[in-house]
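Data first, discussion second: the structure below is written as structure tokens.
Only a single protein chain was left out; the remaining protein chains are all shown in position.
Per-chain numbering from 1; labels A, B, C and D assigned in written order.
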Amino acid sequence: ADKEITIILVDHGQAADPFHNVIKRGAQDAAKQMGIHLEVRQPQNFDMTQMANLLTAATNQHPDGIITTIPDADALSGPIHAALAQGIPMIATNGAPSTAHKVGITINVGQDERSAGIAAGKAMEAAGGKKAICVNHEVGNSALDDRCAGFAEGFGGSTKVLPTELDPATAKSKIEATLRSDPSIDTVIGLNATVVGETAVEAVHDLGRTGKVNVASFDLSPGMLKDVEDGTALFVVDQQPYLQGYLPVLFLAQKAKYGLLPAGDIATGPSLIRKDQAGKVIALSSQSIR
Amino acid sequence: MNTVQITPEASTAAPPNAPAPTSKDERLRQTSFTVKLMRRPELGAIGGLILVVAFFAVTASGSMFTLNGLMTILNPSAQLGIIAVTAALLMIGGEFDLSIGSMIAFAGLIFGIALIQFHLPLGLAILATLVVAGLVGALNGQIVIRTRLPSFIVTLAFLFILRGLSLVGLKLATGGSTQMRGFRAASENSVLTPLFSGNAFGGLFRWMAAHHIIEQLPDGSPAAPGVPIAVVWFVIITAAITWCLLRTKFGNWIFASGGDANAARNSGVPVDGVKTILFVLTACSAALVAVLTVMDAGSTDAMRGTQKEFQAVIAAVIGGCLLTGGYGSAIGAFFGSIIFGIVSIGLSYTNFDSDWFQVFLGAMLLIAVIFNNGLRRRITGER
Amino acid sequence: MNTVQITPEASTAAPPNAPAPTSKDERLRQTSFTVKLMRRPELGAIGGLILVVAFFAVTASGSMFTLNGLMTILNPSAQLGIIAVTAALLMIGGEFDLSIGSMIAFAGLIFGIALIQFHLPLGLAILATLVVAGLVGALNGQIVIRTRLPSFIVTLAFLFILRGLSLVGLKLATGGSTQMRGFRAASENSVLTPLFSGNAFGGLFRWMAAHHIIEQLPDGSPAAPGVPIAVVWFVIITAAITWCLLRTKFGNWIFASGGDANAARNSGVPVDGVKTILFVLTACSAALVAVLTVMDAGSTDAMRGTQKEFQAVIAAVIGGCLLTGGYGSAIGAFFGSIIFGIVSIGLSYTNFDSDWFQVFLGAMLLIAVIFNNGLRRRITGER
Amino acid sequence: MDQAHVPGTPPDNADTPLIEIRDIRKDFGHVIALAGVSLVVRAGEVLCLLGDNGAGKSTLIKTLSGVHQPSSGHFLVDGKARHFAGPRDALNAGIATVFQDLAMIPLMSVTRNFFMGREPTKGMFPFRRVDFEQCRHVTHDEMRRIGIDVRDPDQAVGTLSGGERQCVAIARAVYFGAKVLILDEPTSALGVAQTSMVLRYINLVKAKGLGVIFITHNVRHAYAVGDSFTVLKRGRTLGTFAKNEIQMDALQTLMAGGKELQELSTDLNGTV
Partner (left out) sequence: MDQAHVPGTPPDNADTPLIEIRDIRKDFGHVIALAGVSLVVRAGEVLCLLGDNGAGKSTLIKTLSGVHQPSSGHFLVDGKARHFAGPRDALNAGIATVFQDLAMIPLMSVTRNFFMGREPTKGMFPFRRVDFEQCRHVTHDEMRRIGIDVRDPDQAVGTLSGGERQCVAIARAVYFGAKVLILDEPTSALGVAQTSMVLRYINLVKAKGLGVIFITHNVRHAYAVGDSFTVLKRGRTLGTFAKNEIQMDALQTLMAGGKELQELSTDLNGTV
């Protein structure tokens, strides 16, 4: 009978991005279960100044908690400090704990993109890869750049970044072109399952080199999981974005209701989903839960 | 309308000092056939194409210019080109459509709902998609005509609206996902499927591979399985639009509407009707591209077609269309799309550091356009 | 030039039937002062602004219209608006600059290199940034003028080139990262810092908070710490450009160059010079925005300014600029930017699901522009 | 007045005028361009519309040809009240106009401009196409008849000389014919030969039984072909005169709006 609890989630990903849609889904499910009011704010493109503005706008509404992603600690530290100064509880999500701590947020839910990259790189190296391309659909997005950098570090062998755009036909053509012009490439890692991962599998298939070129991808999509199940792709890197949305809402709701809050960071990833588990995940993935 | 026949009386009054009609006028310089040919706006764009191809012939790996490599480049070029030629038509008619990129996502959604949710047969689903797209195009056109706002701002609003509706619609239709799947399964059994997905001339290519005319894979199948169906559509649509533009009444009206809408209206051209039809046409071409890419990829998502409106305008402008309307050609946009495709895919065949990708893309586009333009100006003597 | 003084002889020959000069001409209808006021293109955009504010007053949470909430909206509006007003100037002059978005990233890089790598003092670093940006602008302008290509395609090439160079440069300068940090530390001690970052009128706001004229935080400091410095720049630049456009020689030349470049040239207007200066001006305004946002955020990255070129054109068009040149106003672009800012930030104060964001954005823009336009047409009787 | 009825194209009804307007007003915002104008156009008659610069002649004929909608007033075609939503309506009602700004598309060729809006086609749908061969032929011939020898019917209209362009517009209007032909200063940019040709055209067209409205500032031209004269001044009708009611000098004085002109004229040896 008291005032409804309001929590605001500010996420740097666009509303149409399938990965960030899962975060949103998790957050919304938690809000429903906890009976609180949740609002999600997303900038139209990867734009740190707009992100800062959205955070400030969120602070102005004096919610009971703010959840934010932190792709650029410097750019967002101002508004985050302002929110903290007003005594609004905050949780960082989707990023590395060190970043969150740097700007003064004590609780982080998520994965360090760089370490996720390293894990993927190691796995691909273990599969026998020597020469890789990292297919990046949004060059300049520092979270994605971190994944490629981490991958290169973990992989050890040579890694080249292939910039593409959000168009499957163009992405596929570019991957085919690269593979054809340098036949020694034996590894393709995609930073996005829908646009890059699935098309990479198809490109390799069209070239008749399935099995000779290993494909893997960050994040999940039903199609990519199917490929993993079929053995045409090696694995997908899962960081459980659903939890990255779900848990912070849960925590902040508890904080608002009872003053409860966990004491430390929670790592939601990285975990690699391989052939054996892929089948079970597909159904969930097509509902935007995995 | 009764045509006034003043021939008998007036012919005697023809000005006496006009020289007898001769095929040679002393006020014209002799020009060679090549110059006459190059004076056509269509052909200016070939210069840039040759330049770009020459650049990659030197810098890129040889595999770029294999049959297979060419098909890889042509497929995205064609998907872009189908909307670029209709966008060029609209630009000649003096208007813009910035909503075509979003329309690709929106039409993909409509197509998915019709095919997968309503289990319509493929043909009907495609028809429904085209009809819905056409209605949105007509709405665009009507708003532009009635409010007399620049089409830039009106279609920009629809860029946002359609993109947003695609997202909302997809999540509603799929129960929360931004991706819709299952197109392959739903369209498997239709006789129309080969018209919208896969490759054409597969038999011919297999025959050629068997006879070692073209490269074959280790298993004996051809390296290039055929001509992607989008390329076939692209060629057919370009031919149809070129014919329409240069030979038909409607084509003349398009040039007139874009050149000076007021003058055209005062001369009795139904400018508003022409523009509405053009908006419908662009929207439908975006819907066709949506169908082709969705059938190609087997899925659609809310980000489909992002920036395609922009690239279509780029292709049309490379091909010599004026942004101010009244001038341009479909063949120019055809070559413009191919130039854009070659430049954006071709760099993957070279050894340049991929960080430099955008720098190269920009520089190559600029050089190609300057070259096109310079060539045309030099040849026509226009200054 | 010697002015021919034909007054004495000619005045007697003034056509006899012209009525004695009276302030009232029977061929003019009486018009009220409001109508006269509304006839100015600047003021058309106010209608849309009022409409948008009314919409949010009804639907948004009350915190949107607190002082603090307004500052949150004005800051991004101002960052957009600074480039929008110069882009409007360029549009009036008949050209486009699509490279301003990328220029923000590129200028940020230059600024970073000057300030952080070369340890230049803040003033010099800003100067260096403006000079480099100005040179790029001049290059844009010269290419447009010399090749006579549409500026759309030329600056589009620079959109790619500058974006690519920013990426390459950032990676080189930082040793592989696409983000550059440390601007705060490097600029801390400069006397110029308050001119480019933080808030203006902080003292006034503190005083007002202390006297409970404005809201204060629990610790007694004002909820809104002041007017963001970008807003101050925005207002000053809009005022300066409006003055330039309406009162100076150069302003007249801008209208003339955009209205009809040939006619202007034939009347002795140095059209090429005017256009070059305008390109330099837009590039410099982008550089200023880069400095302001970088100082504000303390970091820069390769994606900064993405789509800003687009939004600047939107703001200018909402404000009544014609894409074809020769018509528009800086004040219109001023209000256009604020409308755009209110709509894009304002939706986050409402309860609409963020999936619907783009649908609303598009619809609001369209309604605002239709309203602006309808109002102006009704008032001026233009049809 | 001699109404030469050529057999085969009789006017619908010799008594009802082709066009009649009464008390037409037209405002542009706060500008009053027409403050109540009336006139009558009959079949087989040339009505000269005369008046000073800015008197409202062009605005008036744009109203007749559907470009502008009148703010108020009565507009009858063949005795029936009509409302034209656009120029196409007027064309369909048989009113063809040569506008003062000519309504040409500079970037398009002479041929395409000539046939714009009424392209002759050949072939069956879907292969129906414009018969450009014939178009080029007709254009070349019609232009030669009016006194212009175009180098190349595919030349862009924007590169024609002012007079050549005007000839295209006139030749077009005459070629396609109509019930009423409106000519807004058709001879302003024309050479001597072309001008005399246009005046001949007017006589021919009139002899066919069409109605003609002819706007000019040249009193000699007006007097040579006109049957009646309507004079406008500052948006109002000053009066309408039949040819036998008025002398050329008086007409000239009316057009210039005052007797003091005489002085000017003598000053310049009666050359105006």
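The definition used in the following text is that a residue touches a chain if its C-beta (ideal position, glycine included) is under 8 Å from a C-beta of that chain, and two chains touch if they have at least 3 such contacts.
Note that the structure is a prediction, hence the values are computed from the model and not measured.
**Student:** So one chain is hidden, and I want to know which residue out of D:N92, D:T159 or D:Q247 touches that hidden chain in the complete assembly.
**Tutor:** In the full complex, the listed residue that touches the missing chain is D:T159.
**Student:** Which of these touches the unseen chain: C:A256, C:L288 or C:A302?
**Tutor:** Touching the chain that is not displayed is residue C:A256.
**Student:** Of B:R27, B:H119 or B:H212, which residue touches the hidden chain?
**Tutor:** Going through B:R27, B:H119 or B:H212 one by one, B:R27 is the residue touching the chain not shown.
**Student:** If the missing chain were put back, which residues of subunit D would it touch?
**Tutor:** 28, 31, 51-55, 57-59, 100-101, 147-148, 151, 155, 159-164, 167, 185, 188-197, 199-200, 203, 217-221, 223-225, 252, 255-258, 261, 264-265, 267-269, 271-272
**Student:** In the full complex, which bits of subunit C touch the chain not displayed? Write them out.
**Tutor:** 1-4, 6, 9-11, 13-15, 17-19, 21, 25, 27-28, 243, 247-249, 251-253, 255-256, 259-260, 262-270, 326-327
**Student:** In terms of residues, what is the contact footprint of the unshown chain on subunit B?
**Tutor:** These residues touch the chain not displayed: 13, 15-17, 26-31, 35, 380-382.
Methods note: only the chains that are shown with their structure count from here on.
**Student:** Taking the mean of the C-alpha atoms as each chain's centre, how many Å separate subunit A from subunit C?
**Tutor:** The computed centroid separation for subunit A versus subunit C comes out at 35 Å.
**Student:** On a C-alpha centroid basis, what's the spacing between subunit B and subunit C, in Å?
**Tutor:** 34
**Student:** Give me the residue numbers in subunit A that touch at least two other chains, ranges are fine.
**Tutor:** Touching at least two other chains: 15, 139.
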